[in-house]
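One structure, pasted below without further comment.
Here the complex is missing a single protein chain, while all its other protein chains stay put.
Chain lettering (A, B and C) follows the sequence in which the chains are written, and residue indices restart at 1 in each chain.
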């Protein structure tokens, strides 16, 4: 068989190393010239008891011979460690009809009946079930490794099934475990080989064409890309408080930032973190704070202070399932409202969203540019999916930004923007501490243009006008948004954030069928381009794709904004708060229902 | 002269007793059968230095021989203590053409030039300037009172000017100062008499018809009404943290609540206050928390917890000027967004607004009914204007609510609602601690219907569906909204909250001119009635009146909601973040511009 | 809301869902201790409320077959405060982590201690952020490399016992999850105390902070023992010194609290400190009651 793109999964109990195995494997895929996109599957608890449904952990990997932007619509093949996980994973219905399930019978003795039920369930679901068993020698070696190493067996299987070079794998295993004593390494390699052999006897094999990848390619997840972007954007201060799935930005920076002259400050809570970010920027040192879910709610009061004092502020919100603690390790796009409207009083801010790793890298540059030019808060919305998924992508050009005027127009254009026109400030003096003759005080109270407290109507109206005029400056800096497909037709699907990949693929599938469907993706989600109304009018139906709740009366967040701004009957047709990304197939199916 | 309604002001330095004088006077007005509406003017500082613009303090009083609902469009007469305050107050342009200014020349010696300038300014503004001086004897008595008592002089003047009974006034003064030694009281009365005499020699006199007021009338401000409503609604716990203009709810309850079995808990901050309110309600004791501006931002995370755990929660937000610290003692309606959308994740809640003192009294009942039936947070939006203004109004019928099923349908109808239909919960068990055999845990994580933590897609989707269905139950309980005027026409003005009074009066003025203008006022501001779309379509123009920012691209909050829900081109035409209420005249003027 | 009293509750009656902690996690010991204590004291599960913040520690309420609120990070105390005012008939247990209690939740802890409302506050101290995967907490050992301070944690840790003492807590004790009977006795003493009973529990996190508490050795700590306090646990801490310490001796309690050497037992107890919940409630109880029918009379013009 030869495939353009294939998606497979390795599902194991948490703590058994599925993610490590996946990392090693995709390194080899990438090396030989495949594009890959990985989404780890992480339980909300650290290491829940094994052989329970909540212990499900693993990786979903999509490999292709072309640049892929999303995890795909369904799984072609999965290796599952035991029956409980199979049973659990089948609930999600993410398999393709007729796809292959390789079930390890290793635990069969523990619960024969349950195994049978899980197997029956898989077969009833129309899956192609194949069972296997580790050979006794591999099991013995696992014993010597203290029960570890099963992931190496599965890795061997996958290496064989996907016809990846065994040598490359060995090299990768060696470099991954380079701290391990040679003896232990050998045992791991032994298990790997057993797995390889095991798969050789199976009637399962996939061939994915591999071209030598041109140019300079990187492999990175979204949060790492944001961290690197922060460094490249010349930001020098990170203030944060740990929270899933934002924490890894802080982790990466904690290691790397000092080498580039930056500092990481772990505050006592999210409120303190944003306060320190504001202090740093007031003092002239570009800073950023990142958070998720509950953290963005806590930061709202300080966001208002930044607005009022005209202090630059960048807040990154890596969205997860809500409301409240919600689903901390699942993806969602429900923080758009809180990002735009969360703070009391009139809100003026810019909200960016990131579609992929490259966007993650450049979002800090654009955020810094906007917040320093406008002196209004800039919120960057990423999400769980973007934060943990990593993919092979073209090396982005470094900016090595020192001043915001260094920003390349191409970077702004990536977010649909041209350079901003002139911006008026509420307060005339915007000097930085240390500037002699410029001492100035800022306050959350209303002020006149001199910065003095002012309670009169005209002064308060002026402050509101000036701040809102800044947002108008952004509206005037929009490039005409580009469509996926034509600028008119039967259905337009509008999306934002990490949904881009599936949007592109879904729309392309529909267009291949000759349907008049187009896509539109927004990276600046607030404010919206003024020409949107005219653009949307050229379609019979406009619907959005968002991983968020929406019904006939309550629109999903972007749909609601679009309706209010354009008065077009935009429907929130695609997406639900499922914790899982929207797939290309979902887009295809839902659009067809509309047509 | 005989007037139906007249508005006058007493403007003094903060701390000089203008509000006290106003209170005494309106007591007498009310007694003789007038309707009154008072708006105090309070500086953001406690007692800023006298003879400065920021020291401006006072009362605006509207008196009429019919029930009035707002402070009116402009001032007919003002007494001003000195030139700086005159200069300051003229900036606000709230006077009517040709209206009377009585300027005390007592400070003229301090700055003759400035006096002259202020006088010129008043005359240029077309005002009818009359100057006066306290007689020497009165001044001497003031000296004996340690410089106090000037407010009594002005009170005497006003008593004469408005032909209120001198005897009634004396009775009121005596009861107000009942703790004062008779000797001092006499001195105050002496000054009062001097003022009375002073005004007798002026060519200024207003006659306001007074009918014996029928039925039982009360005089109360909005925050007191909310406090009384809390008691009558059977709520037993108030948790709060001081913040202007919400604090006085806590002050009133701190004094009264224990006598009705309630408790007031002053927490260390707003976050803690709402947490304790949730704890109390979880434990089965109805509770409420009130706040303003920054406080509502801080409470967002806990609001999400109440949503997720299905714990009843009532939050009162007395809106003030924003963003950030903003204008703490000015009115605004800019927290609508944060009330609806402030928390991260998908939000399901009900937002009420209050139009007047009677609404303030019944809002706690309705909020309690909704939050206990739906187990979603209910936010009540009041504002600075409602909180401090007081008026004569008909005594509301007590409910003496114990269970929410006691609520009279008339009380729901006042907020445009019928009783709710059946409501499904995310969690089947909603028992209260102490109920044997029902131990249950709640959590911010997603759960199944049994209350167990659940991370699966279907379970998370179900929780969202069930919560949003609750909001649908509210949508289905709406009565058809009633119009001020006809159900179709050229212009419909939609408003919410404290703008009702001006809306009614403004629309009536327009209709008297034969214009096809109607008004619509919403008390439940989220969700909105489903039939709105059909209702709005019957007007050529639909505009909103909101004390909030709005421009051609960014709608004011209610306008934006209406646009999104109805796709009608609702414009945010009337109102600005001026810190001052919208006047009937403003409505008239702006509607005419639209026509 | 009648409470059943005749039933005999067994350990099983306090058990709800199966825990999802890592193998070897010290939280299991704390969970079991809470259940054992409740069974010993025959607490009615229906009148117990466990209230927690967020963290591995925050999961306790899910596993206890009582009422419970798994609230938000750092803010279990405000929720418990509200319950305590509303329902003095309930028994409140607050479970919190070192990050939950001392980092984000520090202010509520100050005011919980200061208000001295009646509850047992259990601080599960693994000296690390567990649930968010290995970040420095206020009690993390100086020098320990974590995900947020990989160069080694910067600061000297906050000593929770000293912290609580410094804020004037009316009951301060420390124990360890592996001291299976000591911990139960400490919880018992904390429960018997009326007011905010601060219980520090040394808790192992084999996943992220395996070097934090050396449960196998016992020579690095001592027991504070007293008839008014609790007994030493010679079975699980055979090599620990035993010090007689009267919990009413504030000065001495401070000294033990401030030492580098660790002490388990009851440091301090002050039975005279007023409880805010009592004060507020009794002000309401004592107020001369008015009928609601006359509520609006004084506003009549």
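General remarks:
To be clear about the criterion, contacts are C-beta pairs under 8 Å (C-beta built on N, C-alpha and C of every residue); 3 or more make two chains touch, one makes a residue touch a chain.
Remember, it's a predicted structure, so these values are computed and weren't measured experimentally.
Within the full complex, the chain left out of the display contacts the shown chains A, B, C. If you put the hidden chain back, the residue from A:209, A:283 or A:413 that touches it is A:283.
Screening A:117, A:443 or A:488 against the full complex identifies A:443 as the residue touching the chain left out. Within the set A:67, A:207, A:400 or A:569, the residue that contacts the chain not displayed is A:400. Residues touching the missing chain, restricted to chain C, are 103-107, 110-111, 114-115, 138, 151, 154-156, 158, 162-163, 165-167, 254, 274, 276, 279-280, 283 (touch as defined at the top). On the side of chain A, touch with the chain left out of the figure occurs at residues 27, 30-31, 213, 216-220, 224, 228, 231-232, 236-237, 239, 257-265, 267-269, 271-285, 287, 301-302, 305, 309, 392, 395-396, 398, 400, 432-445, 452-453. Even with one chain removed from view, chain B keeps its contact list with that chain: residues 15, 45-49, 52, 54, 241-244, 247, 250-251, 254-255, 258, 264, 266, 268-270, 294, 324-325.
Here is the rule we use: only the chains that are shown with their structure count from here on.
If you average the CA atoms of chain B and of chain C, the two centres end up 44 Å from each other.
For this pair, chain A with chain C, the centres built from the Cα atoms lie 38 Å apart. In chain B, the residues touching two or more other chains are 301, 305, 309, 443-445. In chain C, the positions touching at least two other chains are 54, 70, 72.
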